[in-house]
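Everything on this sheet refers to the single structure shown next.
Every protein chain of the complex appears in place save one, which is left out.
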Amino acid sequence: MSNSNKDTNNNNPQSDQNRGNSRRAFFKNFGLIGAATAAGGAAIYSGFKYEESKPNHDFVKVLTSDNRLVEVPRDSIKDIKVDVNRLQLQGREGLKGHRFVMVIDLSKCRNARKCISACQGAHHLRPYEYHINTLVMQESPNTAPYYMPKPCQHCDNPPCVAVCPVDATFKRQDGIVLIDNERCIGCRFCIAACPYSARMFHWEEPLMSVADKGKPYNIELNVPQKKGTISKCLFSSDRLREGKLPYCVSACPNGVYYFGDENQDAVTNGTTKVTHRLSELIRENGGYHLMPELGTKPRVYYLPPKNRLFEFKDVKDKTLEDQKT
Amino acid sequence: MKKRYLSLLLIVLISFRLSAQEWVVPAENGAKLSPFAFSDSTRKAGAVLFQTNCKSCHGDPGKNNAIALVPPPPDPASAKMQGNSDGALFFKLVSGKGPMPSFKNTISSTDLWRVISYIRSFNEKYVQQIAPKSGIAGAAENVKVLLTWSKETNQVQAVISAMKEKRIQPIAGAEVKLFAKRYFGNLLIDEARNTDAQGKAIFNFPKDLPGDSAGFVQLSARLTDDAAFGEAKADTTLAVGVPTYRPPLNEQRAMWNVVQKTPIWLLLAYIFTVLAVWSFIFYVLLQIRAIYKAGINKNQDTIDS
Partner (left out) sequence: MSSEVNTDFLHDKRLDAIAADLLRPVGISKGFLIWMGFLTISLMGCIYAYYIQWDKGLIVTGLRDYVSWGMYIANFIFFVATSLVGMLISSVLGLIGFKWVKPIARIAEIIAVAFAAVAGLVIVSDMGRPERLPYVFMYGRIQSPILWDVTVVTTYMVLSALLYFIPLIPDLAISKGRMGHQPKWLQATYEFLSVNWNHSSYQYKILLKAVRILLILIIPTAFAIHTVTSWLLAVTLRPGWDSSIFGPYFLTGAFVAGSAAVVIMMYFVRTNYKLDKYLTVYHFDMMGKLLVLVSIVYLYFNINEFLVPAYKLKTADAIHLHELFVGEHAMLFWSVQLLGLILPIILLLFKFFRKPFPMLVISIVVLVAAWFKRYIIVVPTQENPFLPKQFVPHAWMVYQPTVIETAITMGTILLAVIIITILFKLFPVIPIWEMAEEECSGEKDKHQE
C-alpha cells in the first residue's frame, strides 16, 4: 500500500486510539471491505483543508480490493470505519464454495517446530500455548515412534462446537471451526469435549494484550487474544481469505504439510509449493484420520510415517519451563 | 589447549568439506544469463516473490536471520550466496536440493530471474550481463498459446504460434506444460509435452478433476523455456472438469450447528417441555393469588357477620 494511503488514517475516527499499532491490521481489513478509501489525498487533505469547502473534481488514487490502482473524484470518497461487525460477519460466513483440508505427511516431520513458532508468532501466543503442537507418538511398545504435528482437526462432526452454550465456537461453510472471543464466556466445555486436546484457554492476560489493546478484533486471526476465553487453531483463515497457505504450512522447512480444497481435489505443499491431487495423495500413501472411531470426521489427513529419510531422535524432556517462574 | 586447536581444525575441515561437497552446478547451467535487464520493477516483483517463497527459511537479506537447518540456508546478501553466478542461482532455484525445494513447477523462470534480480540488489559490486537474444525468440514475436478441448478424446490441445517473418507461424519443438488452477497453486496436468510441427501439444485430461458447478476449470498453458519465448502463456477457462457442487458444510440442521440450525425435534422438545412446566408454575402462582383473594373476601365476610 502506498505511503499516501497510510495517511488516510487522518480521516478515520478510530485512528486516535488505534494509531500505529493497528495500522497494518487496519489496512489488511480495509482491502477486504472494498475501496481502500480516501487514499493518498489525505496528505493533501490536511494541507489544503480549505479546498474541502468548495466543490472540486480532483482525482485521487485509490487501491481497490482487487489490487487495481484507480482514480476517483475526491468528493465521491466516503470514510469507512474499521468495521468489527463486518469482520465478524465475513468471519462467521466463511469462504463460499470451499472445503479446506490439511494433509500431514508424518514421514517428513523431524520436529523442527517451525510450524509452532510461526503459528505462535501470528496469533500472539506464548511458547507453551499451542494452536498446533508436535507430539512424540508411539502407538504401542513395539511400534516405531514418530513425530506428529497436531492442529485442530476441524471436524465435520465437531464435539466441541456441539456443546458451546453461546455460539462462540462455530463451524463455517468452508469447514473451518472458529472461535469468537468476543462471545466466549470461558466455560471450557469445548476443552472437555475435544478428544484431540486441540483447544487452549487464556488463563492469564495474553502475551501481547498490552500491545494489542484497542485493535479491531479479527475473528479469523483471533487477535487480540483475550483473557478468560478459548483460543484454537483457525487454519489461518485470515490467510486463506487472501489465497495464501496457513502460517504453519508455509513455515515448515521439511515439506510436511499439504493444504488445499477438497472441492477442488487439490492440496499444495507448503514447502515445495507443488500442488497435488488430494485423492491421489491419500490413496498412494495410505492417508488416514486421527481416531476415526470417535466419529468426529476430521478435515485433517495423516500420511503414515513410513520410509523416513532421517533417524528418529526422541526428545528426552517433554516438559517446557514455565517462562514465568 | 591442543585439544581445542584440534577440534577447531576439525570444525574448519568439516565446514570446508561441507562447502566443498555442496551443490555442484554444471558449467553449462552456471553460464546461463537472464534474458532481460534487471530494473527497479523486476527487483520489486522479485522482493514480493522472495517474501512469500524464500523468507520463511532464508530470512531477511542482510539480517542473518535464516532458520537453523542443516545445511543452513545462506543469507541472500552473504558472500556465499552472491558468489554464485546468475546461472548458478537460477539452476539452484530450479532444481532444489535437500530442504531447498525446487521451484521448477511453481514459479515461472521469468519470475525466478526477478527473484535473482532482487537478490543481486544486495550486492553493490554486481554488474549484470544479459543474454544475447537468440534462437526462436530472436525471430519470433507475439508468441500465442491457444487452448481447446476435445470432449470425445478428453484431451486438451495447446497450439503455439508466433509472428515470424511477418506472418503467424506455428512453433515446433517447444516444451509446454498445462496447469489447472487450484486455490493455492497450479496443478500440473498430464506431463510436459513438446509441440509438433503444427505447433500442437496434446494433453490427456483426467476424467475426474472437479471443476466449478458447471464443470469449468481455469487452465494455464506455459512454455517451459520462457527465456526463449518470453512470458508466453495462455489462461483459458474450459468446461473440462466434472461439474461439482458441494453444499456448504454447515447447511444441515445438527447438534453442532448454530442455534438457528437446531434439530427440529430438539427445538420442539425443549420449547414444549419448558412451556409445559412453566405454565404449571404460573398456575401455582395464580393459586397463591387465589388464596390471597379468598382471604380478602373471607375477612370482609367476618366483618359483615
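Structure notes:
To keep things simple, chains are lettered A and B as they appear, and every chain counts its residues starting from 1.
In this text, contacts are C-beta pairs under 8 Å (C-beta built on N, C-alpha and C of every residue); 3 or more make two chains touch, one makes a residue touch a chain.
Since this is a predicted model, take the numbers as computed values, not measurements.
Within the set A:86, A:183, A:241 or A:297, the residue that contacts the chain not displayed is A:183. Here one chain is not drawn; of B:79, B:197 or B:281, the residue touching it is B:281. The residue from B:33, B:202, B:238 or B:258 that touches the chain not shown here is B:258. In the full complex, chain B contacts the hidden chain through residues 255-259, 262-263, 266-267, 270, 274, 277-278, 280-281, 283-285, 287-288, 290-296, 298-299, 302. Interface residues of chain A facing the missing partner chain: 128, 130, 133-137, 150, 159, 162-167, 183-189, 191-193, 195-197, 199-205, 227-229, 291, 294, 296, 315, 318-322.
We take it that only the chains that are shown with their structure count from here on.
Work out the mean CA point of chain A and of chain B, and you get 16 Å between them. Contacts from chain B toward chain A in the complex involve residues 52-53, 56-57, 67, 69, 96, 99, 101-103, 105-107, 180, 182-188, 206, 208-210, 212, 244, 246, 248-251, 254-259.
Contact residues on chain A toward chain B in their complex (touch as defined above): 94, 96-99, 112, 114, 118, 156-159, 161-162, 167, 170-175, 243-245, 250-251, 253-255, 259-269, 271-277, 279.
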